[in-house]
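Let me begin by presenting the structure, written as structure tokens, before commenting on it.
Note that this complex is displayed minus one protein chain, with the remaining chains in position.
Naming follows writing order (A, B and C), and every chain is counted from residue 1.
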């Protein structure tokens, strides 16, 4: 596959040249004071992106999956009950991870394409008078379905039930691309990675840890060592790290936050909305629909496009890769074959998006999908040219 | 301007990652045997690209302009007469360069958009019984107008007149992207640079020198030192270089030739034709025409698109740069304002081309050009999808 | 601190330019077939370096500490007894990790500076008739003390006691720099990272897993998910990876193995011996001694140098960093202050080593250590010049 064309997978994203350079560094002694000089801005920068004042930020040489594990094992104990919804592959995997660590997961099944069922969370939490539920798991952005859930609604469900459970949020494919408000939403554990909104290669798990989560840390008995927050936080205090840190990605993270803040987080989010909206215009023009059931659920980082009945979404992906050298995402789990996905997060411009739309269109035409060649591109062009450079407010409806 | 989007200037081209890496090297002692080990494959590789068996290849830390100067000053003497056609900015500049070196240039003016006027060359050469004309200058690909000339026809004009003049060819924007046959066409001096078909940054002037040109070298009295072929060729003999060589670009050149040969030169040329043809389909769909007057003249590396009367091609370029972060080429000299140019050479895919077409379309629509949004993209998509992966013969007509 | 001078920390090592380039890659779709094409050679290459035919190789986006955790949690169950010696900071930490995962560790305390006490292992294993001990932990190279232990002796202890316990070996700072024979020594779990002998940045935990360990995997009940071998191995079977792989380091690992094999593993080991031996000659000339008690224990990747009584080894390190911009390693744990360490593994030449020796000498002189300036350099020079380029057999005694 060519590395000339952009990728349209929902992470890892295209890496900006500036970040390529930032991580291309020689070896530096990680036990010298240089480490703390590099690491502190990384932690502080992530804190600003998460919008947390009191939360700690812990960074592991790992991936989002490691971040989930760290969040769980540091604050819960085997046998603890957690509440979660399953409405996509990533919420599914997180549930699986909890179970492997001996947690008892109360799963609310929802349609793939639906968001987090806040009302059903509310019911369960209200009924849990004994506060047996220790944690609520929410997937901010279901990468499998292109659905963004309402984390504030999950918080509201907890608050209205006056329930003390911790709120865990998987923000892997949302943080740094879509608005995330750790403190305002009362998120206790916010998990992400380096390879999505931060536009770096995979290799960092990044976890925001609220004060409440830090308190829980002391009592949690899940086994952990590599992922132990306590080792991390006490090392950070001394300007150190409990083992060899992934310094090049930490340098990259500092530079990534710099890029995000130079553009301005609101502008970054608006750009993601705008690019996503152009892709949605294309999908509409194709006569297709998104897996996400409702515009309020539309993700600005990934779009899962439902293919016409009887056709195979996976073939769009393999065909586009083989014939055009362009990478899209296949459907996973329950929506395997039923959708194909366009990732549009991180380092992305409208011009890049247009090449993705054009390619998807060609691939579908090649496979005899009932899609008019050029229709999606035109719809997206129309949208992009009318919004580019315009200081547009993000619409209530979809952002 | 964003560095995320591809550039569509007629050089320097987009640089493939592989070449970015090839030129990112630490300092190596250029007086060690490592130099010759790196340099010989560069020279040999270029020789294969030029399709010359007996010609020497000389490489300067310079640009195409330096290549022209080297070609002229090493083989001609002040007062010598040379025959040239002016039909674009680059043929114009070469004429100017000759005059500054004291040559007497017999200029045949041709329309910008026309190719080299072989018949008029034939007339002049036939009339030059005394062989006062020492050289004929031909611009293989006029980057300003997107016109590829017929070098074989220039050779034929010389041969039919049994004229001994040297044949100089500016192949800066053709070599390594379009077929070039130094020996078959009897080219005596072939000039190119690193930043076009070789897909590297600017910094190398590359000159092919036939045996006949080498013989002329001994009698030429134009002053030269930095550009002296003799110093170069005698240094090469000893595995050296007359001054500090641009080693990183030489490493890059070796890798570039490797890339070209892995793809296969015929495939490289076919790809350039195919990408160019898609762009021409778009231009047709827009209801516009190329500056090149005839399909036989169509360049496969750059298309100069004539804008509708009363509109300004330069504005398309500045607007696309400012609003979309995409670089096209403005019209130069006589066609300033009358055309805008899409460069499509070097490291380019059909998918990249589509993003350029889509952007040009948006820019024209923004500027109220009478162009239907999406029309060009659709025409190119149709062409690309029907030809991609197909082992297509290059049509007689346009390639 | 300057990045111009080499580092002399016992990892991460200096990164060769070739590996810097290998990991500097754009995003590639890790769900495409390209992933398996890159990953398989990485796994196969590591297998050759570990010298295992039947063992599997598992690679995590993590560090050596994660590798320990993976080895433990995938093959043991809470409450299992393991036998380990503590004779340095890294053996100490591994013991701590085991305990955090609920294992019962029978610790044999040994002097820091001693190797693994194979005879005492033999006694304990012989006495363990009921085979309550499930695993024996060995640290091949104690990075804290510069001591290389005899893994074959640990195997012998197990064999002579006909004991079925698994043999775990921490080879983080030995593998790919010193001879390691996974199959011959009957190692069941071999742990290393990317940032030592493989000369890459930190970010990969690499674990060799014997067939016996794979069988143990099925019964182990330690909680794990991110580090689960089963997910890894089944994903590998399908040409996949259970989550987002650290592709750039995997590309780097392939290239690292290529470099090691181009040099030849025996030559790599001989080079490490030779460079280390030069440093040992310098230490001797300084009138100092190594922390390692016996030449048979001398590590070829790191030397811990005992400073004269009453002086502070840590000051050598901070002084060298501040005044000369050169990084050495401080003493850790029980030998804090008592030693300073010179790392000499990975990408290292005798010429680089000489600059480290010269700097250590200046730093010691500055701090009024009773060391003759130039004495160590001279001893090392004498050794290096008499051995460089000589096809020398590694002496029985120290290699």
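To be clear about the criterion, a residue touches a chain if its C-beta (ideal position, glycine included) is under 8 Å from a C-beta of that chain, and two chains touch if they have at least 3 such contacts.
These figures come from a predicted structure and were not determined experimentally.
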item: Touch partners, limited to displayed chains, of the chain removed from view; value: A, B, C
item: From B:18, B:181 or B:224, residue that would touch the chain that is not displayed; value: B:224
item: Option from B:65, B:372 or B:387 whose C-beta touches the chain left out; value: B:65
item: Interface residues of chain A (partner: the chain not displayed); value: 17, 21, 24-26
item: On chain B, residues whose C-beta touches the chain left out of the figure; value: 1, 3, 7, 9, 11-15, 20, 24-32, 34, 61-66, 68-69, 73, 78, 96-97, 100-102, 193, 195, 201-203, 222-228, 242-249, 321, 327, 329-330
item: Chain C residues that touch the omitted chain in the full complex; value: 2-6, 14, 16-17, 323-326, 347-352, 354-355, 358-359, 361-362, 365-366, 373-375, 377-378, 381-382, 384-385, 388-389
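Here, only the chains that are shown with their structure count from here on.
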item: Farthest chain (mean CA position) relative to chain B; value: C
item: Where chain A and chain C are represented by their mean Cα positions, the distance between them in whole Å; value: 35
item: Approximate Å spacing (C-alpha centroids) for the pair chain A, chain B; value: 46
item: Euclidean distance of C-alpha centroids - chain B vs chain C, Å; value: 54
item: Residues within chain C bordering two or more other chains; value: 24-26
